[in-house]
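Below: one structure in structure tokens.
Missing here: one protein chain of the complex. Every other protein chain is in place.
First chain written, first letter: the chains are A and B, and each begins at residue 1.
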Amino acid sequence: MSSMTHTEQLSVRSRRQIDGWRWTGRIFLAILLIFTVVPIAWMFITSLKTGFAAMQYPPQWWPAAPTLENYTRLLDTRDSVGQDFLRYFFNSMYVSVLTTILAILVAVPAAYAFSRFSFPGRTFLFFAVLMRNMFPAVVFLVPLFILMRVLGLVNTHGSLILTYLTFGLPLAIWLLKGFYDNIPIQLEQAARIDGATRFQAFFFIVMPLSTPGIIATAIYSFIGAWNEYIYAYTFLTRQDQMTLPVGIQRFFSENATDWPGLMAATFMMSVPVVVLFLVLQKYFVRALTEGAVKS
Amino acid sequence: MAEVILNQVVKTYGSIYAVNHVSLTVADGEFVALVGPSGCGKTTTLNLIAGLIPMSGGDIYIGDKLVNDLDPKDRDIAMVFQNYALYPNKTVFKNLAFPLQMRKLSKDVIDSKVMAAAKVLDITHLLERKPRELSGGQQQRVALGRALVRDPRAFLMDEPLSNLDAKLRVQMRSELKRFHHELNATVVYVTHDQLEAVTMSDKMAVMDGGYLQQYDTPKNVFDHPRNTFVASFVGSPAMSLFPLEIIGAGTSVSLGSPEGWSFPLNELNSRKANASTGKKVILGARHSTITVHKTAHPGAVPGKVYTVEPTGDVTFAQVFVGDSIVVVSVEPQVMLRLDEPVWLEFDQDRMHLFDGQTQLALNPA
Partner (left out) sequence: MSSGQAIFTDGPGTAPRRPGLFSRMWKQRADYLYVLPAIIVMLIVIGYPIYYTIDLSFSRTPTTLKLSDKTFVGLQNYVAILTSPNFWKVTWQTLVWTVLSTIFAFGLGLGAALSLHREFAGRAFMRGLLLIPWVISAVAASYVWKWLYHSDFGAIGALMVQIGVTDEPINFIDNTRTSLYALIVVNVWKEFSFAMIMLMAGLQTVPESLLRAAQVDGANAWQRFWHVTWPHLSGVSMVTILLLVVQNFNSFIIPFVMTGGGPAGSTHIWITHIYEIAFQRQNWGAGAAYAVILFILMMILGIFYVRALTRGDATRAGT
């Protein structure tokens, strides 16, 4: 379809037909873009308003007097609002980064084994790992809460990290396995003949080649942990421990909803994941689709 | 360099035999080709020698050392892979240096060995490139260099030329042969191309269905194929095989077809036919041993030209004899027309007879 020489051979009628489909596609895309972008734009526009400007009917489609005051307040360490917001932000960062590191450390060897070895029970274990994705978070809440009590992890970030790890693992293992499946096994065989142990072959040859997969898996784990809400909402009761998704909620429902402030906080909360995602988009997209595409 | 000995080697996957009780000895400095159609077990055999997959039974010796339970790294062998298996994230230099680093040699020694190998293979100017920046032929040399750089006890090669284009393949074939000669290396070479096996090897091991069908010098395999599989696999164009019936007994036996024609066998061939387990034999004849007559001729069998392929030096033709196709060759000036009737005369001294049941070559009774 992309070839011009081909299009040239076609009759005028079918060329018109192709143009018709192309235009349908463009119009569809335009509508979809509006649907996608307008809510995000409105979040940003609202965050530039004062509380008074936001509460008007009909709304100001663009703020008459745009202000950054909502943002400066969130980042102000002398203001109690800013102190809380920054603490939530760093809590979220701490939990997400640690979850990501641990997920990679655990998922890499597991994915490699599932891709390369044929030990008895391999298929069963792989299915069991994938099955984990089927269960909603809520049904694990009570037992996990009790488990955390037994492990002495209630009201610690450890409880969240351990939980997020199990959430992220199945997908991380699956994504990474897709990458390892695509690395020719001959490379390791060559390395082993060249004098490497199995582990050395993995570490010196396979690991460096799977870096894009590891990056993708890391982003996925990070985004998953950063956005998680239910466990953070249940396991942490102390204000100073809370992560962003829970923190901003508590915080704004106390003093009747301050919509511009809430939108500014929501915007700030979305910035790290969106930036991370847009910068590393190609790894992410590739990894997610690797499994679906191969066959 | 060392000899490689396989004794009753078996590899099974579930109930399927990939390699079925294969025994063969590769003498020190010998170039042995493992050859057969895909799925015949040749690559599995090579991987067993390398230690890349566990054996199900049997013994493998490299030198005088039993290596059954040794890791690939401890077998002291080098291997060249079909897709070269160059480490894509390392430069050519680092690819060559990797086996030496794994053996914890000093940096100076590594440098000098890599340079020496690079010089031999004429890849010195490529050392800083990554594999993906190289042509197929260059990658092939680097893969060879990685095997050469240390002095292994044997070289294993898994279809190293099959990814090259036809012209380069012929050129590398001679180079590999030269390289084997100069290093006096023990080489086990896997290929599906019988021509490669015949032209390069000291001995060829023909495999099919996991079994070693024949293990001998290319000349002996060509002249004395042990069974119909080997007969039809080695040689190009392939040997023509067609089933016939034994008529008569004693010292004057004839072979007859369902169509009614027959021709007498000489004394040696009669004795061979007498050794057959049943009344059926398979006649095998290479194109070069068949004389084509344009008119009926005593002892010649009737056929009809099906296709004609002039190649310049020689013209090949496929001739229908009964239901079987027989490949013959004639001088280029002989004109054969499609559907023309011809009479084929077999050279009794160079024809092959196989048992119709066991498919084995017949020996005089």
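Worth pointing out:
To be clear about the criterion, contacts are C-beta pairs under 8 Å (C-beta built on N, C-alpha and C of every residue); 3 or more make two chains touch, one makes a residue touch a chain.
Computed from a prediction, not measured in an experiment: that's the story for all the values here.
In the complete assembly, the contact with the undisplayed chain comes from A:A113, out of A:L48, A:L74, A:V95 or A:A113.
Contact with the chain that does not appear here is found for just one residue of B:V10, B:L183 or B:I247, B:V10.
One chain is missing from the display, and on chain A it is touched by residues 1-3, 6, 10, 14, 17-18, 21-22, 25-26, 28-29, 32-33, 35-37, 39-40, 42-43, 46, 54-59, 105-107, 109-110, 112-123, 125-144, 146-147, 162-163, 165-166, 169, 173-174, 181, 185, 223, 226-227, 229-230, 234, 245, 248-249, 259, 262-263, 266, 269-270, 273-274, 277-278, 281, 285, 288-295.
Criterion: only the chains that are shown with their structure count from here on.
Across the interface of their complex, chain B is touched by residues 184, 186-187, 189-198, 200, 204-205, 208-209 of chain A. Those residues of chain B whose C-beta lies close enough to touch chain A in the complex are 47, 50-52, 71-73, 75, 77-79, 81-83, 85, 87-89, 98-99, 102-103, 146, 156.
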